[in-house]
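What follows is a single structure, written as structure tokens, with notes after it.
All protein chains but one are shown at their positions in the complex.
Chain nomenclature is as follows: A, B and C, assigned in order of appearance, with residue numbering initiated at 1 for each chain independently.
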Amino acid sequence: MALLEVKGVTKQFGGLTAVNNVDMEVQEGQIVGIIGPNGAGKTTLFSCIAGSHVPTKGSIKFNGTEIAGKRPYDICKLGVTRTFQVVKPFANKTVLYNTTVGAFAKTNRLDVAEEKAMEVLKLIDLYDKKDVPAKNLTLPERKRLELARALATEPKLLLLDEVMAGLRPSEVAEMLPVIRKINSVGVSIVIVEHIMQAIMNLSEQVYVINFGKKIAEGDPHKVVAEEEVIKAYLGDEYVANSH
Amino acid sequence: MIGYIESVINGILMGSIYGLTAVGLTLIFGVMKVVNFAHGSILMVGMFAAYWFITLTGVNPYLALVVVVPLLYFFGYYMQKIVIKPIFEAEKHVREPITVIIVTTGIWYVLDNLALLVFGAEFRVAQTSVTGKMVEVAEMYFPLAKIIGTGITLLLGVYLYWFLKHSRMGKAVRATSLDREAATLMGIKQSRIYNIVFGMGCACCGVAACVLVPFYYVYPTVGVPFDIKAFVIVVLGGLGSIPGAILGGVIIGIIETVGAQFMAATWTEMLIYAFFLVVLFVKPSGLFGLRQDY
Amino acid sequence: MNLKKFIVPAVVLAMGTASFSAYAAEKVVKIGNILPLSGPSASVGIQGKQAREMAVDEINKAGGIKALGGAKLKLLFADSKGDPTTGVTETERFISTEKVSIVTGAWNSSVTYPSTQVAERYGVPFVVPVSVRDTITERGFKNVFRIAAKDSWWTRDQFRFLSDMQKEFKTPIKKVAFVYENGDWGTGFAEKWRELAKAAGYQVVLDEPYPSTASDLTPVVLKLKRSNPDVVFMTSNAADAILLTKTMTDLKVNVKAIVTSGGGHADPSYLAAVGKSAEYLFDIVEWETDLNRPGLKETNEKFKKLYGYNLTGEAVDAYASMYLVKDVLERAKSTDPNALRAALASTNLCGGKTGLLAYNCIQFDQTGQNRNASLVIVQVRSGKDGKMERITVWPKNVRRAGYKVVFPQPNK
Partner (left out) sequence: MKFLSNVPTTHKVFAALVLAVLYALPLFVTSPVMLQIFILIFFYAYLTSSWNFVGGFAGVLPLGHSAFVGLGAYTSTLLYLTYNISPWIGMIAGGIVAAAFGLLIGLPTLKLRGAYFALATIAFAEGLRVLVENIEKLGSFEVRGPKGLLINLVGNSFRDFQFLSKVPYYYIILTMLVLVLILTFFMMRSKVGYYLAAGGEEPEAAEALGIKVSKYKLIAMAISCFLTALGGTFYAQLVLYFYPKSIMGLDMSYEIAFIALIGGRSTILGPVLGAFLLRPVGELTRIYLGDTLPGLHLIIFGLVLIIVMRYQPRGLVEPVSKWLTAIFDRIENRRRA
């Protein structure tokens, strides 16, 4: 059985269909990418999985449990945690505090939660900054904090929303091993990304979305060669590193 | 029966004037996301200005609009520029700056008590050409001053609607209210917009003041009862919505006047708060508010 | 940082008061006065303060308290803001820190009520010039003495007046309406009215409390108009009195008489604010400038010269209370609270400066209530110069000579 099973998910806003009958699967231990041009509906699909949107139709099963329509905090309890494209740290609190908030998902005790948080910070290479208020971090650091916080909830599946957007190429290169490290400790990952290079590098399986519809899926290197995918990106200002 | 019709119409007349006192509050909130607690005090300042103008010159009371409205515009403009802006700047990344609320409360204390020091604890009523004039329709009496006030309310509502929808400045104001950063990127000078909006909010108080003075007393704390009422009205109508404020006012006016015919006036006050809380339960964005606004 | 700048003056101020009380020995008798000097009843509080100052100035100039070797009276004032807790705190401050001999005040019944409880606890005499609530002198307290009339006397006299008017003008009254502010004062009056109306056999067609902070009273007036009473009884503060009077004129509410209860209707700015709308209204007060009292003219002129307005009921009570204090000190020959209490209880002060009062004499009964306190009723009329005037009409023996009462009032 797949860890995450998305079947026939449709999301409409008024008359606009943002996601149209999409199927998708994530196996345990996989890194799966969702790509597509701007406004294709990949973030909406992502939000449906994370619980920020209620799908109009279709089913989303995690570990066999229906999660479509559940609230984000309940989904998190089941083992699915998301990050935000625009990072939302608790700005006045320290890095350790931020991460400890995540760690409280699995414990009620402060000392246990802090221990877990420090473990995660070490894994993510943020331990040195643990006493720095989040507002004083650089952007790549804040992105990593976002990861750390999510990871501290001990998810089985991590949903990453454009976690590399806004980073310089050298910073992206630093981020890749971090994500692999997370995956290596047994966390499956769904990653929505605009930066093609990163997806190609990380994922075993990609889904290409355009106009709300899935137009291709499979091995990343094969998928990018497909005609429809090229067509979808053609004319778009797609550059490997737009920033 | 005629008594009830009379009370409904009187409720609408007074209610639209309540709405008028709330327009400035909702305008400022809509753009700056700041609840201006000094709102009632600004109304009081406007009423004193209108009172002295009318009493000293003896002209038609509505001529006071020409003087009081610009006066309050500049009063608001510079109050925002000098007192509120520095505090706002420090908190501008916050969606709803709470310290600014406290500062406006400080301004309220200062203004009300300054008025007490300067003008004394004395009730004043302006004697104007419309004071006490009644319009009689089928044995029902309606105060002329309130009818004119309702007319002015509608004109102001239409003007503000046009201003925000169609004028260049209005578009800039709306852009700022939707997204501060984006508007700044588009070359709109945010702090100037805020000065203007605050000035306009206060100018609306000036209009309300000129409408009230011909039939209302003037006193250093006269703004306080209007203040609380305006809070209820703007939430009822939807914070930031100008038609909402006016209609919210009318609803309050009708509840107050018609309700009092069936129960003691002290219970209608209760009824207003109960209605307010029910609306909050059922439609938190207010009757005319946008969902994104709460 | 800023904190230091603040604390230093605060401490200096605090020490200042402490030393003050230390050297204020022998030759001075301190009187603590609690009044609403800010807030909604500020104007009446200021009247009381000025009248006390004038009286004490006179007493001191005339040689102070002779029985105490010419000791001077020293007034201390505290602002209650009309708030009971502040009143309690200030009473405590006066008694324990300032060591005053007598406390007076506090106008607002809601402040006087708990403040007198403090004075009772400390055993310090508390003189109440005005505060109408009955229960202030009905708790078996030994240290509380009230000069002016209480609630039940005010309402009793309003109804006596009404029955006298019916007889005098042969106009029967059947239906009465009550309109009153929903405070402690207004609801207290309404309770008494209900009983009195029942006893007198009037039909109550409207019994309407309204919130005193109301921004519009048109709804109440519309209701009043539909109930169509012969007489309206009203209890209002200044702001609502103005709104009610103007709206009643505007909506052409026609009644035979409007009887009000002082307070807002007696506020000096009320008549100026409503002008002719108040014509023919009857108001009950403790005192009026046109009363025929020895020495009144001179005192009023002096007061007017000092402060710019005529004496008011509150001012006269406050003025008389200082002469009462003087009299008590002379007789007690000491500032010991027990002696003062005994002297107060045996007060029999008539004529002189206290003769300005409508009732001439101060004598306290068992409960500490001045048994002579009485009231007068005035009618509002526009004078020759267009200015509104209050003319004493009741009881008949004090009616202004030559004045013809208008009852019932003509339709508007």
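By definition in this document, a contact is a pair of C-beta atoms (placed from the backbone, for glycine too) under 8 Å apart; a residue touches a chain by one contact, two chains touch by 3 or more.
These numbers come from a predicted model, not from an experiment.
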Interface partners of the hidden chain - shown chains only, full complex considered: A, B, C
Contact with the hidden chain (one of C:Ser96, C:Ser163, C:Asn292 or C:Asn348): C:Ser96
Residue in contact with the excluded chain [from B:Val130, B:Ile228, B:Val258 or B:Leu287]: B:Ile228
Identified contact with the non-displayed chain, of C:Ser110, C:Asn143 or C:Thr218: C:Ser110
Sole contact to the chain not displayed, among A:Ala18, A:Val32 or A:Ala150: A:Ala150
Residue in contact with the excluded chain [from B:Met44, B:Leu72, B:Ile107 or B:Val197]: B:Ile107
Residues belonging to subunit B that touch the chain removed from view: 29, 33, 35, 83, 86-87, 90-91, 95-96, 98-99, 101-103, 105-110, 112-114, 116-117, 121, 220, 228, 231-232, 234-235, 239, 264, 266-267, 269-270, 273-274, 276-277, 280-281, 284, 293-294
Sites on subunit C contacted by the missing partner chain, in the whole complex: 1-3, 6, 10, 13-14, 17, 37-38, 42, 46, 49, 77-79, 81, 83-86, 88-89, 92-93, 96-97, 110, 113-114, 117, 121, 182-184, 187-188, 211
Contacts of subunit A with the absent chain, listed as residue ranges: 50, 52, 71-74, 76-77, 81-84, 88-93, 97, 100-102, 104-105, 107-110, 113, 149-150, 153
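The working rule: only the chains that are shown with their structure count from here on.
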Computed distance of Cα centres, subunit B from subunit A, in Å: 47
CA centroid of subunit B to CA centroid of subunit C, Å: 37
Between subunit A and subunit C, centroid-to-centroid distance (C-alpha), Å: 75
Two or more partner chains touched - positions in subunit A: none
Overlap residues in subunit B, where contacts from two or more other chains coincide: none
Subunit B residues within the subunit C interface of the complex: 3, 6-7, 10-11, 14, 18, 113, 116, 120-125, 127, 132, 134, 141, 143, 215-217, 219, 221-222, 224-226, 229, 253, 256-261, 264-266, 268-269
Of subunit C, residues touching subunit B in the complex: 38, 40, 42-43, 46, 182, 208-211, 213-220, 222-223, 225-226, 238-239, 242-243, 246, 249-252, 267-270, 272-275, 277
